[in-house]
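One structure is given below, represented as structure tokens, and several questions about it will come after.
Note that one protein chain is taken out, while the other chains of the complex remain in position.
Every chain is named by a letter (A and B) in the order it is written, and numbering of its residues begins at 1.
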Amino acid sequence: MALLEVKDLDVGFDTPEGEVHAVNQLNFSIEAGDTLALVGESGSGKTQSVMAILGLLAENGHMSGQALFKGKDLLQMSSSELNRHRGSEIAMIFQDPVTSLNPYLRLDKQMTEVLVQHRGLSKADARAKAVEMLRAVHIPDPARIIRQYPHELSGGMRQKVMVAMGLLGEPELLIADEPTAALDVTVQVEVTHLMSALRETTNAAIILISHDLGIVAGICDRVLVMYAGEAVECGSVDQIYYDPKHPYTQGLLNSVPRLDQPDDMELEAIPGNPPNLLNLPVGCKFRDRCPKAFDACTEKPPMQLDEDRHAYRCFLGDTA
Amino acid sequence: MNDRVMRVQDLSVHFKLREGGLLSAKTHTIKAVDGVSFDLDAGETLGIVGESGCGKSTLARALLALIKPNRGRVVWLGEDLNKLDEEDLRKKRQDMQIVFQDPLAALNPRMTVRDIIAEPLWTFYPKMARVQVDERVRGVMKMVGLLPNQINRYPHEFSAGQCQRIGIARALVLNPKLVICDEPVSALDVSIQAQIVNLLKDLQGKLNLSLVFIAHDLSVVKHISDRVMVMYLGRAMELSSRDRLYRQPLHPYTSALIKAVPVPDPKLARAASDTGLTGDMPSPLNPPAGCVFHSRCPYLIERCQVEVPALRRMECGDWVACHRAEELDFTIGKSG
Partner (left out) sequence: MTKQADRRVIDPFEAALEVSDVRGSSPWEHAWHRLQKNRAAVYSAFIMAAMFLMVVFGPMLISWEPDFTDWDYTSTPPSIASGHWFGTDAVGRDILVRTLSGGRISLMVGLVATLVSLLIGISYGATAGYFGGVVDRIMMRIVDITYALPFMFFVILLMVVFGRHILLIFVAIGAINWLDMARIVRGQTLSLKNTEFVEAAKACGVSDWDIIRRHITPNLLGVVIVYVTLTIPQVILVESFLSFLGLGVQEPLSSWGALVSDGAQDMESAPWTLIVPSVFLTITLYCFNYIGDGLRDALDPKDHF
């Protein structure tokens, strides 16, 4: 049985300007030990879909569908039930450690909170475990660091602390939302190596939300590409990068500047603008920007399934 | 290359920070930019790369004389910008413009696109007829890929990429010779980044603009620059031609930066090695003595801890600030 199975997830927001359709009929699953990337740009719905699953949607949001975690539907749970899962079995790491860590509490207080509450450990035991975890994420001199406040640490250290906090509860599912976006590139490397190493040491499933195709290539096993709230392609990381089938995925890979390309090569931009979620086009959401669009694209394209679980939502047969 | 348009000599911008209370005040000096020098030719693009705290944004503002330097000169078309009086400096601003990082924040939310782009025209040509102003604005909108019929709209009605185009249009409306781009694509989606980078390259070719392109993303800089300067904690570590920098960087920091860039290719990414850097970025309040990079450098020797390496010219014609530049080889592809 899959660890997390998301079925027909819909997320919308009521705004004064109208209804914003953030996520449309999203389906995916993840097994224990898997690392799945949710890739997309702004408006793709990658963050909102995860927020919905964890019950963290804003007040004006509403959702439908199912999110089966070990068989139980997270979307139907009350917040107290959800609380029991969040923090222990499911952990989340956010993008900006500055706002995710409580600036008024020392690290030891914040880190032991999870263990004391969810696992019923004594404060002393919890503290010992926290120090161990800090050591495991390569923070030097953890016993001293744990007595510090978040602002006394550098950005990279804070993010590592976030990872440590996420892992403390020994979660079965770890969700990381753009964990390296706010970091300098030389620090980014350390955090990504850390996350890579996690795949060996724990059996946790990891969902990585990112727009950075470089990071995803290094850490993940499977990739789900999203556009305008829908999944447009899903496959193994090799399939997505070496044999992308959906025109958006192809366009995305072609527009990323790469160090190993010839210098003067012009970037192939995807023309047009990201979709307006208040006013999504009918049929294929990508057709206005697609170089291969044709008449049939005004209808909603079916999800085609290739061999080896490589799926993509397009009318074209083999668009490579 | 053509004639030189700008010469920066030993530019330094220091900020004073007072810490402590009434009785025990301590003054720290943050050397945001420290002794930076370079030349810029007409029609050339200089890329400036660095991580947080390297001083690139402060440098951008100092180049435009929006901040007064503590030391050094910025010479534009033969004139020292900081020696000019206010009125003369204001006149020079026609020739030097800036594009900002946050596309929406750079536009006054209560002004229409027309007003935003026309403002420089009002400032320098107050007698220009409205019809002419309108024509100019529409013309420059077309040039940056915006539909002129959007001219009455407000910034919040546009996407981030379009807002950045408005910002670029505003920068170009006076036909400047130099445009400084301070992280112009960092806040944009990847697919839009490519559009804007292509646009800037296009415009540079058409208008023979000099560009200073500031970014933290080495891959983006590679596509647009003729030469690249790498900064760290306010100092220039390397200033090389684009071709050399990415193939055979001269400075250990540059080499680490290149190694750190994640390549969107699973096989290459999985085989990627560590940067080799140790420790964390030091606080700008307390930079290391001698070479500012020495606290993280894997090739550290005693000399690096005491003596500040000057930016010197190597045989190949490019510049580097490292005591060991002759003996170290950072050719990409070779191990180590």
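Following the convention adopted for this analysis, contacts are C-beta pairs under 8 Å (C-beta built on N, C-alpha and C of every residue); 3 or more make two chains touch, one makes a residue touch a chain.
These numbers come from a predicted model, not from an experiment.
Peer 1: Check the options B:S12, B:T45, B:T58 or B:Q97 and report the residue that touches the missing chain.
Peer 2: Among B:S12, B:T45, B:T58 or B:Q97, only B:Q97 touches the chain that is not shown.
Peer 1: Which one touches the absent chain: B:D41, B:E79, B:E119 or B:D226?
Peer 2: B:E119
Peer 1: Counting contacts across the full complex, list the positions on subunit A that touch the omitted chain.
Peer 2: Residues touching the hidden chain, for subunit A, are 16, 251, 266, 268-272, 289, 291.
Peer 1: Mind listing the subunit B residues that contact the chain we can't see here?
Peer 2: Residues 64, 66, 90-91, 93-94, 96-98, 100-102, 105-113, 119-120, 123-124, 142, 145, 147-154, 156-157, 167, 170, 174, 195, 198, 202, 205 of subunit B touch the chain absent from view.
Methods note: only the chains that are shown with their structure count from here on.
Peer 1: If you average the Cα atoms of subunit A and of subunit B to get two centres, how far apart are those centres in Å?
Peer 2: Chain centres of subunit A and subunit B, defined by C-alpha means, are spaced 31 Å apart.
Peer 1: Which positions of subunit A touch subunit B when the two form their complex?
Peer 2: Subunit A residues touching subunit B: 41-42, 154-157, 184-189, 192-193, 211-218, 237-238, 241-242, 251-253, 255-260, 263-271, 273-274.
Peer 1: Which positions of subunit B touch subunit A when the two form their complex?
Peer 2: By the definition above, subunit B touches subunit A via 51-52, 159-162, 189-195, 197-198, 201, 216-220, 222-223, 242-243, 246, 256-266, 268-270, 272, 274-275, 277, 280-281.
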